[in-house]
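A single protein chain has been omitted from the complex, and every remaining protein chain is retained in its original position.
Here is chain A:
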Amino acid sequence: MSNADAIAATTDGPGVGTPPSRRGRGAGAFLLSELALLFRRRRTWALLGALAAIPVLLAIAVRLSGEGGGPSFVGDIAGNGLFTGFAAITVAVPLFLPLTIGVVAGDSAAGEASLGTLRYLLITPVGRIRLLLVKFAAAAVFCLTAALTVMIVGILIGLALFPIGPVTVLSGTEVPVVEAIGRALLIAVYVAVSLLGLSAIGLFISTLTDVPVGAMAATVVLSITSQILGSLSQLSALHPYLFTTHWFGFGDLLRDPISLTSFGENALLQLVYVVVFGSLAMGRFVTRDILS
(Lines give C-alpha, C1' and ligand atoms only; values in the text may rest on other atoms or scores of the structure.)
Protein backbone atom coordinates (compact mmCIF):
# COMPACT_ATOMS: atom_id res chain seq x y z
CA MET A 1 0.00 0.00 0.00
CA SER A 2 1.46 3.33 -0.95
CA ASN A 3 1.56 6.31 1.33
CA ALA A 4 -1.19 7.97 -0.62
CA ASP A 5 -3.47 4.98 -0.11
CA ALA A 6 -2.73 4.97 3.58
CA ILE A 7 -3.80 8.59 3.81
CA ALA A 8 -6.95 8.04 1.85
CA ALA A 9 -7.86 5.27 4.24
CA THR A 10 -7.20 7.23 7.39
CA THR A 11 -8.54 10.70 6.79
CA ASP A 12 -12.10 9.43 6.67
CA GLY A 13 -14.08 9.63 9.85
CA PRO A 14 -15.77 12.35 11.82
CA GLY A 15 -15.49 15.89 10.52
CA VAL A 16 -13.62 18.50 12.45
CA GLY A 17 -16.73 20.03 13.89
CA THR A 18 -16.75 17.94 17.05
CA PRO A 19 -20.00 18.37 19.00
CA PRO A 20 -19.76 21.19 21.53
CA SER A 21 -20.63 18.79 24.37
CA ARG A 22 -17.10 17.41 24.15
CA ARG A 23 -15.48 20.78 24.49
CA GLY A 24 -15.87 20.96 28.25
CA ARG A 25 -13.72 17.89 28.66
CA GLY A 26 -10.86 19.56 26.83
CA ALA A 27 -10.00 22.05 29.58
CA GLY A 28 -9.42 19.30 32.13
CA ALA A 29 -7.47 17.25 29.63
CA PHE A 30 -5.10 20.10 28.91
CA LEU A 31 -4.54 20.81 32.61
CA LEU A 32 -3.76 17.13 33.12
CA SER A 33 -1.40 17.27 30.15
CA GLU A 34 0.30 20.33 31.64
CA LEU A 35 0.72 18.63 35.02
CA ALA A 36 2.03 15.50 33.33
CA LEU A 37 4.51 17.67 31.44
CA LEU A 38 5.61 19.36 34.67
CA PHE A 39 5.98 16.19 36.69
CA ARG A 40 7.57 14.16 33.90
CA ARG A 41 10.49 16.54 33.78
CA ARG A 42 13.58 15.51 35.59
CA ARG A 43 14.10 19.14 36.47
CA THR A 44 10.89 19.23 38.52
CA TRP A 45 12.02 16.20 40.49
CA ALA A 46 15.43 17.73 41.00
CA LEU A 47 13.77 20.83 42.46
CA LEU A 48 11.55 18.78 44.76
CA GLY A 49 14.52 16.63 45.71
CA ALA A 50 16.50 19.72 46.68
CA LEU A 51 13.57 20.92 48.79
CA ALA A 52 13.28 17.50 50.45
CA ALA A 53 16.98 17.65 51.26
CA ILE A 54 16.45 20.71 53.50
CA PRO A 55 14.66 18.92 56.39
CA VAL A 56 16.84 15.84 55.94
CA LEU A 57 20.07 17.83 56.26
CA LEU A 58 18.62 19.84 59.11
CA ALA A 59 17.59 16.74 61.04
CA ILE A 60 20.89 14.95 60.44
CA ALA A 61 22.86 18.01 61.50
CA VAL A 62 20.90 18.32 64.75
CA ARG A 63 21.18 14.60 65.38
CA LEU A 64 24.93 14.57 64.85
CA SER A 65 25.66 17.71 66.86
CA GLY A 66 23.52 16.66 69.82
CA GLU A 67 21.11 19.03 71.53
CA GLY A 68 21.15 22.79 71.56
CA GLY A 69 22.91 25.33 69.41
CA GLY A 70 21.56 27.31 66.48
CA PRO A 71 18.24 29.15 66.47
CA SER A 72 15.84 27.87 69.12
CA PHE A 73 13.42 26.38 66.58
CA VAL A 74 16.21 24.21 65.23
CA GLY A 75 17.26 23.14 68.71
CA ASP A 76 13.66 22.15 69.47
CA ILE A 77 13.88 19.43 66.85
CA ALA A 78 15.91 17.26 69.18
CA GLY A 79 13.16 17.46 71.77
CA ASN A 80 10.29 16.77 69.40
CA GLY A 81 10.68 15.38 65.86
CA LEU A 82 7.57 17.22 64.66
CA PHE A 83 9.53 20.46 64.84
CA THR A 84 11.69 19.31 61.92
CA GLY A 85 8.86 20.17 59.52
CA PHE A 86 8.33 23.63 61.06
CA ALA A 87 12.06 24.34 61.12
CA ALA A 88 12.58 23.16 57.54
CA ILE A 89 9.78 25.29 56.11
CA THR A 90 11.08 28.32 58.01
CA VAL A 91 14.46 27.77 56.40
CA ALA A 92 12.94 27.16 52.93
CA VAL A 93 10.57 30.13 52.74
CA PRO A 94 12.97 33.04 52.13
CA LEU A 95 15.07 31.55 49.32
CA PHE A 96 14.70 27.89 48.41
CA LEU A 97 10.96 27.84 47.81
CA PRO A 98 10.96 31.13 45.80
CA LEU A 99 13.85 29.69 43.78
CA THR A 100 11.88 26.63 42.74
CA ILE A 101 8.72 28.66 42.07
CA GLY A 102 10.82 31.08 40.02
CA VAL A 103 12.04 28.20 37.86
CA VAL A 104 8.57 26.77 37.27
CA ALA A 105 6.67 30.05 36.81
CA GLY A 106 9.46 31.76 34.87
CA ASP A 107 9.59 28.84 32.48
CA SER A 108 5.84 28.74 31.85
CA ALA A 109 5.54 30.80 28.66
CA ALA A 110 9.19 31.52 27.88
CA GLY A 111 10.11 27.83 28.08
CA GLU A 112 7.47 26.91 25.52
CA ALA A 113 8.67 29.78 23.33
CA SER A 114 12.29 28.69 23.49
CA LEU A 115 11.41 25.07 22.64
CA GLY A 116 9.30 26.25 19.70
CA THR A 117 6.28 24.47 21.14
CA LEU A 118 4.45 27.72 21.90
CA ARG A 119 3.56 28.32 18.25
CA TYR A 120 2.29 24.77 17.88
CA LEU A 121 0.16 25.03 21.01
CA LEU A 122 -1.31 28.30 19.76
CA ILE A 123 -2.19 27.03 16.30
CA THR A 124 -3.72 23.89 17.79
CA PRO A 125 -5.44 26.23 18.92
CA VAL A 126 -5.06 26.15 22.67
CA GLY A 127 -6.33 29.70 23.14
CA ARG A 128 -3.90 32.19 24.63
CA ILE A 129 -5.89 32.94 27.77
CA ARG A 130 -6.58 29.27 28.35
CA LEU A 131 -2.89 28.54 28.03
CA LEU A 132 -2.02 31.15 30.67
CA LEU A 133 -4.75 29.92 33.02
CA VAL A 134 -3.51 26.35 32.74
CA LYS A 135 0.10 27.46 33.20
CA PHE A 136 -0.86 29.36 36.33
CA ALA A 137 -2.88 26.43 37.66
CA ALA A 138 0.11 24.15 37.14
CA ALA A 139 2.38 26.63 38.94
CA ALA A 140 -0.10 26.74 41.83
CA VAL A 141 -0.10 22.96 42.03
CA PHE A 142 3.67 23.06 42.10
CA CYS A 143 3.60 25.63 44.97
CA LEU A 144 1.48 23.27 47.03
CA THR A 145 3.59 20.25 46.09
CA ALA A 146 6.78 22.09 47.00
CA ALA A 147 5.53 23.30 50.41
CA LEU A 148 4.04 19.91 51.23
CA THR A 149 7.28 18.20 50.22
CA VAL A 150 9.28 20.24 52.73
CA MET A 151 6.72 19.75 55.49
CA ILE A 152 5.95 16.07 54.97
CA VAL A 153 9.58 15.04 54.48
CA GLY A 154 10.35 17.10 57.59
CA ILE A 155 7.75 15.29 59.66
CA LEU A 156 8.86 11.90 58.36
CA ILE A 157 12.54 12.44 59.03
CA GLY A 158 11.62 13.85 62.45
CA LEU A 159 9.62 10.71 63.17
CA ALA A 160 12.58 8.61 62.15
CA LEU A 161 15.30 10.36 64.10
CA PHE A 162 13.71 11.96 67.16
CA PRO A 163 11.10 11.32 69.79
CA ILE A 164 7.59 12.53 69.02
CA GLY A 165 5.18 14.08 71.44
CA PRO A 166 2.49 16.69 71.94
CA VAL A 167 3.66 20.04 70.61
CA THR A 168 3.88 23.10 72.81
CA VAL A 169 2.53 25.87 70.60
CA LEU A 170 3.41 29.56 70.72
CA SER A 171 0.65 30.31 73.25
CA GLY A 172 2.31 27.93 75.66
CA THR A 173 -0.36 25.22 75.60
CA GLU A 174 0.15 21.71 74.32
CA VAL A 175 -1.67 20.22 71.32
CA PRO A 176 -1.79 16.48 70.64
CA VAL A 177 0.38 14.90 67.95
CA VAL A 178 -2.38 14.36 65.40
CA GLU A 179 -3.56 17.97 65.68
CA ALA A 180 0.02 19.18 65.44
CA ILE A 181 0.44 17.28 62.18
CA GLY A 182 -2.82 18.78 60.92
CA ARG A 183 -1.52 22.25 61.75
CA ALA A 184 1.77 21.47 60.05
CA LEU A 185 -0.07 20.61 56.84
CA LEU A 186 -2.11 23.80 57.20
CA ILE A 187 1.16 25.73 57.42
CA ALA A 188 2.25 24.09 54.18
CA VAL A 189 -0.98 25.30 52.59
CA TYR A 190 -0.34 28.78 54.00
CA VAL A 191 3.13 28.81 52.48
CA ALA A 192 1.76 27.54 49.14
CA VAL A 193 -0.78 30.38 49.10
CA SER A 194 2.02 32.83 49.97
CA LEU A 195 3.81 31.83 46.79
CA LEU A 196 0.85 32.40 44.44
CA GLY A 197 1.60 36.10 44.04
CA LEU A 198 5.17 35.27 43.10
CA SER A 199 3.89 32.65 40.64
CA ALA A 200 1.73 35.27 38.93
CA ILE A 201 4.70 37.65 38.76
CA GLY A 202 6.82 34.86 37.27
CA LEU A 203 4.12 34.07 34.73
CA PHE A 204 3.96 37.72 33.69
CA ILE A 205 7.72 38.03 33.32
CA SER A 206 7.67 34.79 31.37
CA THR A 207 5.35 36.32 28.78
CA LEU A 208 7.83 39.15 28.19
CA THR A 209 10.69 37.05 26.90
CA ASP A 210 11.63 33.95 24.96
CA VAL A 211 14.55 33.27 27.29
CA PRO A 212 13.32 31.13 30.20
CA VAL A 213 16.46 31.53 32.31
CA GLY A 214 16.03 35.30 32.24
CA ALA A 215 12.44 35.05 33.42
CA MET A 216 13.42 32.60 36.17
CA ALA A 217 16.24 34.81 37.44
CA ALA A 218 14.13 37.97 37.34
CA THR A 219 11.37 36.27 39.34
CA VAL A 220 13.76 35.09 42.03
CA VAL A 221 15.47 38.47 42.20
CA LEU A 222 12.10 40.16 42.71
CA SER A 223 11.25 37.86 45.60
CA ILE A 224 14.55 38.68 47.30
CA THR A 225 14.19 42.41 46.59
CA SER A 226 10.75 42.40 48.11
CA GLN A 227 12.05 40.72 51.26
CA ILE A 228 14.88 43.24 51.55
CA LEU A 229 12.44 46.12 51.16
CA GLY A 230 10.31 44.46 53.83
CA SER A 231 13.23 44.46 56.24
CA LEU A 232 13.91 48.20 55.92
CA SER A 233 11.96 49.99 58.64
CA GLN A 234 12.30 53.29 56.73
CA LEU A 235 9.96 51.82 54.11
CA SER A 236 7.31 50.67 56.57
CA ALA A 237 4.61 52.53 54.63
CA LEU A 238 5.31 50.19 51.74
CA HIS A 239 5.34 46.99 53.75
CA PRO A 240 1.62 46.09 53.71
CA TYR A 241 1.73 45.96 49.91
CA LEU A 242 4.75 43.70 49.49
CA PHE A 243 3.85 40.19 48.41
CA THR A 244 6.42 38.84 50.86
CA THR A 245 4.92 40.69 53.85
CA HIS A 246 3.02 37.72 55.26
CA TRP A 247 5.49 35.05 54.23
CA PHE A 248 6.37 34.32 57.85
CA GLY A 249 2.88 34.91 59.23
CA PHE A 250 2.21 31.19 59.55
CA GLY A 251 3.19 31.39 63.25
CA ASP A 252 -0.45 32.36 63.88
CA LEU A 253 -1.41 28.81 62.97
CA LEU A 254 0.59 27.65 65.99
CA ARG A 255 -1.49 29.56 68.53
CA ASP A 256 -4.19 28.18 70.75
CA PRO A 257 -6.92 28.78 69.79
CA ILE A 258 -5.76 28.77 66.18
CA SER A 259 -5.82 32.23 64.51
CA LEU A 260 -6.71 32.40 60.83
CA THR A 261 -6.44 36.20 60.59
CA SER A 262 -3.03 36.24 58.95
CA PHE A 263 -4.06 33.37 56.67
CA GLY A 264 -6.95 35.50 55.41
CA GLU A 265 -4.87 38.67 55.05
CA ASN A 266 -2.17 36.77 53.23
CA ALA A 267 -4.67 35.08 50.90
CA LEU A 268 -6.27 38.44 50.07
CA LEU A 269 -2.92 40.08 49.35
CA GLN A 270 -1.85 37.16 47.17
CA LEU A 271 -5.18 37.31 45.34
CA VAL A 272 -4.58 40.98 44.52
CA TYR A 273 -1.13 40.12 43.14
CA VAL A 274 -2.56 37.22 41.13
CA VAL A 275 -5.27 39.43 39.63
CA VAL A 276 -2.92 42.31 38.84
CA PHE A 277 -0.06 40.29 37.37
CA GLY A 278 -2.40 37.76 35.81
CA SER A 279 -4.14 40.61 33.97
CA LEU A 280 -0.82 42.10 32.92
CA ALA A 281 0.29 38.70 31.63
CA MET A 282 -2.92 38.26 29.66
CA GLY A 283 -2.82 41.79 28.30
CA ARG A 284 0.70 41.23 27.12
CA PHE A 285 0.27 37.69 25.84
CA VAL A 286 -3.02 38.10 23.98
CA THR A 287 -1.70 40.83 21.70
CA ARG A 288 1.84 39.59 21.36
CA ASP A 289 3.30 38.46 18.04
CA ILE A 290 4.67 34.97 18.47
CA LEU A 291 7.89 35.01 16.48
CA SER A 292 9.75 32.32 18.41
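The definition used in the following text is that contacts are C-beta pairs under 8 Å (C-beta built on N, C-alpha and C of every residue); 3 or more make two chains touch, one makes a residue touch a chain; residues count from 1.
What we mean here is this: contacts and distances are computed from a predicted model.
For the omitted chain of this complex, the UniProt record lists the protein as "ATP-binding cassette domain-containing protein", which is one of "Cation acetate symporter", "Inner-membrane translocator", "ATP-binding cassette domain-containing protein" or "Heme lyase CcmF/NrfE family subunit".
Checked against the hidden chain, the listed residues A:65, A:124, A:171 or A:231 yield one contact partner: A:124. Among A:29, A:160, A:260 or A:275, the one in contact with the hidden chain is A:29. Here the missing chain is touched by one residue of A:49, A:116 or A:264, and it is A:116. Among the residues A:236, A:261 or A:287, only A:287 touches the chain that is left out of the figure. Within the complete assembly, residues 2-8, 10-11, 13-16, 18, 22-23, 25-27, 29-30, 32-33, 37, 40-42, 115-127, 130-131, 287, 289-291 of chain A touch the chain that is not shown.
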